[in-house]
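Take this structure first; my questions come after.
With one protein chain withheld, the remaining protein chains of the complex are depicted in position.
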């Protein structure tokens, strides 16, 4: 028996439930299914990888914005853990990963930003700047939460022959589940200390939009030239 | 019988009550009392006027930030009414007023920003950027609310011989009472639609700090060289 | 002989030249051509109109951000003229216009924001927040500059039988040419007082991206269900 990825009685879980169709379109996207079956065309995966690297840079900016928006040392440290993970570790791992798929660092860095990458990252950053830390963390949450759900599901199969098993192992790991839980916990906590029910619809709209932008990101991979 | 300047059952009124000593130090400041008695030294008033002009420019920036932070057309229009009032009317009136006290436009514009002016305006702008529209409007509120309370009290006396009667008439007018009520209503409304009790202490701290920075602004006038 | 819409020796003109293919794809888009010929399907125009209303709300937020980012009263007034024009006049005109095309205010306000509308507006807002006033005004400029170029060109034909002549007259008017010139002049001025040649590539990328997002906005109209 595995533990749930996030608490069942907090805002994060309510947000997933409230955006049901968008959530399923994201976590069960054809890109994800074919990645799990190992039938995803390599061109699609490579296109995704390059864009995901560009995504990471803005994602780090968004977590840095969360540090700026924090009110306590504990909040700052929590968000800066994500900034550090991205800048000090994930960008490097990502480039290693790209290399193992035949993409040099120069290839990756010369990649023009796709419209889907741009739309998603700027939406999150702008929503977070306009609102408070809760608005920002809700816009950030579908990424980690969805990847953890996808990773766990795909990791439950035998991937020994799947060319994408390294990706599946990364996002299916207990480490990554912990990252996602941390984000969901922060969503739950900020909701309790800051918001009232009057904000739920607006937060659900933010979560839904970010979730749909994640699905569009998979689609961009699938549509790779 | 006069109507209350703001509703007695909303957040605005609770904030005034929560920062009692700071509020009294602001609305009953020696600068205010002597202005009401007509015994305020002219140098103090002139110094205040020049700094208040510089204050207005940042105050307009803060209301423009409120437009940026808005979610609906109605919210945008409400905040932009303040931006327009300042940029299109009050800066001009202020310069006329300065001229009537022997200060040319050039004198006013060449005035270096006093520390008290800087501290107050940047605190409001920064708090508003870090938080949401409610945080911003709470930081902005002591200015209009306090001036309306002061204006109404001073206007209740006979000011026919008070050299500062034009100032008293401006802030003691029903027009200005309406401006203050509009700001207090917006504080009350945003609290109801966005926040829970967990934010009260933090909002009270913001309101208290802005109130103390208003008192420091009077003191700066009184300490004029 | 008509005067040029903007100065030929400033940054604005250099930016248009630097993004040639994107600029042409924007100002000569099939949506524009068919609008000029009066052959644009009504469904496409209506979809565009509704999204353009939603666009306007964020566009007002972006000009309010420019007021916040200003350093002088003159800069603030220039940007607030755009905020006022949108909030006090254009949103109303837009709704009148929509009504004349059979769209009620309720229809317009209930319209969900299209991805193209979202991507464009958030890009501009986020770029402007990350950078300085010059970055922001460069991201805002393709809208007014391009509409003025389109309006002037289409207005040069006989539109007496064109169902879209009101639209063409609005953007082909001398008034609107003045608005576009004001924006281009501000781009030119800020470049001279703030930037060096080292920023040109980055600013050209911003201008190009905003221009491509304008073209995608036309395409969204054309692709209307």
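Labels A, B and C are assigned to the chains in the order they are written; within every chain, residues are numbered from 1.
By definition in this document, contacts are C-beta pairs under 8 Å (C-beta built on N, C-alpha and C of every residue); 3 or more make two chains touch, one makes a residue touch a chain.
As the structure is a prediction and not an experimental result, all values here were calculated from the model.
Per the touch definition above, the residue from B:14, B:50, B:152 or B:209 contacting the chain not shown is B:209. Only one residue from A:12, A:83 or A:168 touches the chain missing from this view: A:83. In the complete assembly, the contact with the undisplayed chain comes from B:129, out of B:5, B:86, B:129 or B:179. Mapped onto chain C, contacts with the missing chain fall at residues 68-69, 71, 129-132, 135, 192-196, 198-199, 202.
Mapped onto chain A, the interface with the missing chain covers residues 57, 60-62, 64-65, 67-68, 70, 73, 76-77, 80, 83-84, 87-88, 91, 125. What chain B contributes to its contact with the hidden chain is residues 61, 115, 118-119, 122-123, 125-127, 129-130, 209, 216.
Operating definition for what follows: only the chains that are shown with their structure count from here on.
Centres computed as Cα averages put chain B at a distance of 36 Å from chain C. Centre-to-centre, using mean CA coordinates, chain A is 43 Å away from chain B. Rounded to whole angstrom units, the spacing between the C-alpha centres of chain A and chain C is 33.
Annotation for chain C: residues touching 2 or more other chains are 61, 125.
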